[in-house]
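This is the structure, below, for whatever I ask next.
Note that this complex is displayed minus one protein chain, with the remaining chains in position.
Each chain gets a letter, A and B, in the order it is written, and its residues are counted from 1.
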Amino acid sequence: MLADLLIHPRLVRVEVGLNVVVGFKVVPDETLIKVSSGKLDMNVAVKISTYDKNAIEEAVRIKESTGGKAIGVTVGNTDRKTIREALSMGVDEVVAISTQYTDVLGTATAIAEEVRSMNPDLVLFGETTTDGSTSGLGPMVAEFWGVPVITFAKSIKLDGKVIRAERSLTPVVEIVETELPTVVTVTGEINSPRIPTLRQIMESSKKPVRTKEFKSSPMASLDSVEPYLVQRKRIVLEGKTEEVVQKLIEALRKEGAL
Amino acid sequence: MSFDADVAVVGGGLGGLSAAISAAKEGLSVVLLERGAYSGSKNVSGGRIYVHSLLKLIPDALERAPLERPITRETYEVRCGDRRVTFTFQKRNRDSFSVLRAKLDDWLSHEAEAAGVLTSFDTQVTGARREGGGITVETNRGEFKVPLVIEADGVTAPTSRYLGIRRLTPEQFMVGVKEVVATKPELPEDEGEAKVVLGLTAGLKGGGFLYTNRESVSIGFTVKVESVQEKLVKTSELIEDYRESLGIEGEVLEYSAHLIPYMGYRGLPPLYAPNLMVVGDAAGMLISDGFVIRGMDLAIGSGTIAGQVAAKLREMNNFTRTDIYQSQLEDSFVMRDIKAAWKSFKGLSNPRFYEVYPQVICDVLDSMFSVGDRRLLKVAQERLRKEGLGLTSLARDLLWFT
Partner (left out) sequence: MIVVFSEDGENFKSAAALAQSLGEEIAGVAKQELKFTNKLYVTDFDEDVVVDIVSKESPTLVIGGDTKRDKTVAARVAARLRAAYAPSVVDLKSQGDRFVVKRIGYSGVALATLTLSKPAVITVGKGDSSPKEMQTQVIRQEGKGRVRVVERREGKGTVDLGSAKIIVSVGRGMGSKENVKYAQELADAIGAALAGSRPVTAEMGWLPEDRQVGLSGTKVKPKLYLALGISGQPQHLAGMKDSGLVVAVNKDKNAPIAENCDYLVVADTVEFCQEMVKRLKG
């Protein structure tokens, strides 16, 4: 029944192309952040926040299937190579708003301003970023823009101006529906982001990037970021499975863990 | 025939980035393909760079590049068991610096972007073929056609192999094992040390090194492939022993083992073919004369030249004349220095260098500092005779280095 709803939606024919705005954030690659001398070394390579690629992919698919436009918006670090990655995935244009540290509220204010002036049919975000991870941006932009929001969508279907989404609200799954325009945040499971070809990367360098600045006065200021580390024993047990299992059981018994 | 860009640079290390920057500065459209997620991600992490060629490419690099410490102390250590001979030469200078490649390469890739290079990461070249007067590069991101490829894909030179101009043999390589260990060096902020260690444990043919970074040290050694095979030792265990022998404690931030070219001037592979120029490690450009290991400055130097030649070829509208690259290299420090190191290269191939001489030096000094027989030359002679060598062969071996 549930599957039917998703796999066989009424045959959809959308007459007008949909304009989609997709937010994505340039973040330090969390897997590269290391602790050295008790401090976090944040001077690492940046990337598009993991699940924002899913949002970009979804935006591009919708644009492709309806013949509309997909416009990217990013606030904060406006690293051009990372922005080009979004463009090479199929985003038509990017608005890059550079700013110092800003809280979610500030980020939402900056994005909502863009969204209002573009007046799209749909605004997509990832479910959460890998740095601030507030999951707050989508709901806030919806609130400022005055439209409904659907968070944690693991699939979406469009039928004219009606959007239907499957929300993953552990342990509940909900199928919900509302009218466009709306804001949707998508989970990492919604699709597999495409890997752009070299030719698409070449073309992306010709696509427009509009740069802006935003001054913010955060209500939530970030005072400090400390390593969150738990020291472990790191004992390696290697060899024949029977032997290492025996050793492990002995060790666990000694520790009083079994 | 329409091409996708003027030049494809394969490999985003120092050589490839330098080539891309210098070609882009000449106004060429350049795409750089790197298999790692970012430049530096696949590089062995620590090292020392002589900055002269970097400064030619980026004149204000000393102010902007993420360099760790200037090397102001050169220490030479000869070991034989638990006996050691050490001397240190100190000189304030800014000719060479310790660097962490992950940072340096990443920085240079941003310089490349700023110069107009299109960098494409997570891009693995899986093949290359000649087609329509140019080269078609095959990758996990589809094909790409260019009139000119600059190959900077590292020691195993896959692009040359795809094009059928290169074969690999084990004698062409050494194994480099490196580790970055978190520890605050006991040196003033603006000083750094480079240490060379001769006479590694287990009679391995090779040498060890240590460079002090800002908040860590890079340590490691290079050994001949066959000596690891012969002695059947695990490089990961060797480096642990080595670290302990240096008295270094701290968290190991990175460990890596990696092949290093060991070819010498006469053994260099083809450096060009029509529509192709090879730079850096892929071209076997490494100097290891027992005192210093140099690869980075050669990669940057050869890359810079390749980029300039690329512009010339486009002007000539003839991308087959890559022989110009070879002749420009011959006129540059790159080939001059590789040629000059040729002799010591042969010296290093001599097993006595690793096995016998450290013992002899230690024995001689040992007798010097113990009460007893102090006739140095005689002790040395006796010691050498025991090894079946004479003073003349010692002299001959050492002369390779001068």
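We adopt the following convention: contacts are C-beta pairs under 8 Å (C-beta built on N, C-alpha and C of every residue); 3 or more make two chains touch, one makes a residue touch a chain.
Only a predicted model underlies this, so the values are computations on that prediction, with no experimental measurement involved.
Asker: Check the whole complex and report which displayed chains the hidden chain contacts.
Answerer: For the complete complex, the undisplayed chain touches A.
Asker: Tell me which of A:110, A:123 or A:150 is the one touching the absent chain.
Answerer: Of these options, the touching residue for the absent chain is A:150.
Asker: Pick out which of A:92, A:159 or A:189 touches the chain that's been left out of the picture.
Answerer: Touching the chain that is not displayed is residue A:189.
Asker: For chain A, which residues reach the chain that was dropped from this view?
Answerer: Interface residues of chain A facing the absent chain: 1-2, 5, 28, 30-31, 33, 40, 103-105, 108, 127-128, 130-140, 142-144, 148-152, 164, 168-179, 187-189, 218-228, 230, 232-238, 241-242, 244-246, 248-249, 251-252, 255, 257-258.
To be clear about the criterion, only the chains that are shown with their structure count from here on.
Asker: Could you work out how far the Cα centre of chain A sits from that of chain B, in whole Å?
Answerer: The computed centroid separation for chain A versus chain B comes out at 40 Å.
Asker: Mind listing the chain A positions that touch chain B in their complex?
Answerer: Residues 29, 34, 36-37, 43, 45, 47, 80-81, 84, 195-199, 201-202, 205.
Asker: Spell out the residues on chain B that touch chain A in their complex, using ranges where they run on.
Answerer: Touching chain A from chain B are residues 4-5, 31, 33, 37-38, 40-41, 66, 103, 106, 110, 113, 118-120, 122-123, 139-144, 182, 184, 215-216, 251, 253.
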